[in-house]
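Pasting a structure below so you can have a look.
All protein chains but one are shown at their positions in the complex.
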């Protein structure tokens, strides 16, 4: 009977590692895996600004451009129009004040519209961080269900400071100005990190 | 020597958590990681229906459209033609019977043809579930090696009921009607789940 007590104590210890955060440590950085949707291992809120080229007059400011014309299926919702972007991403809602202010990150990738009866979109892109605070990339993809107040896409990988990250980004449309500008709030929660 | 017995017993217990399913639990949902390709933590079979717009006459029924014309490299295999889709996904082989029958999910994304000598394709899309049974998305990408009887693509992330999912989807062409309709059987097996 004397042996059973330590045994149970160790099980508690071992499950401590597994429940909550599973921890695998080595070489400076430790792998953290969250045990719960409520406890991300890393979290940030960022704003994505898309400034679409109008084809003529806003070349200096535009950060994205339509690479395809919408095919004939559903012209009013731009079904099939694919937009390539290299967009600024900021910590606050305001655009960077001129070329000398660096954005927090850049979002490089594409979206296309894929709604027939109503607007809908799909995204794949990298968040590219290149500051003293954060260096590296996060890679994201998923459906931007424009009919929903908020919608979740996947963080499927990361590099540099975000080595091997995974998580979920919640998108919310924060501003729209016609076809040529929109801003998304992105709440990014990572559940797999190396820290 | 008395101490060794409980020690071994605990190792068995600790490896029980790691072998088979590694379990990390908290807050309602538990993280499950499968230890073996034969033991997915979640599994389903679905059918994907692609109804391509012919550019003129099937606008009411079409759920996808070519966003690019195939470039000149290999016209007979449509090399470079990119198709954007918002396709119905069903549990059985039949298409939903009219607008009032909801499909099990929608597949939103794109494919393009990338075979020069023979047909081949590449897919990236989200499965969007929005029923009482399942709500959330799965995000998939990979090569649709059309010369193979079955081919595997990756489930790289998930949201909602499929929070942080990963796995493999096995595709099999189930029906083809000319260029304008094809149906894929998708056997989806998840090996990382929160349940």
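We just call them A and B in the order they show up, numbering each chain from 1.
Note that a residue touches a chain if its C-beta (ideal position, glycine included) is under 8 Å from a C-beta of that chain, and two chains touch if they have at least 3 such contacts.
This one's a predicted model, so the numbers in the text were calculated from it and none came from an experiment.
Where the complex has a chain not shown, which of B:104, B:127, B:141 or B:164 is the residue touching it?
Selected residue, touching the omitted chain: B:141.
So which bits of chain B touch the chain we can't see?
Per the touch rule, chain B residues meeting the hidden chain are 2-4, 6-7, 10-11, 14-15, 18-22, 33-39, 68, 70-74, 79-82, 112-116, 120, 122, 124, 141-143, 145, 152-157, 166-168, 191-192.
Which chain A residues touch the hidden chain?
Against the left-out chain, chain A lists 2-3, 5-7, 9-10, 13-14, 17, 22-31, 53, 55-56, 59, 62-68, 82, 84-86, 108-110, 124-126, 128, 136-137, 139, 141, 156-160, 163-164, 194.
The rule is simple: only the chains that are shown with their structure count from here on.
Centre to centre, by mean C-alpha position, how many angstrom separate chain A and chain B?
The answer is 21 Å.
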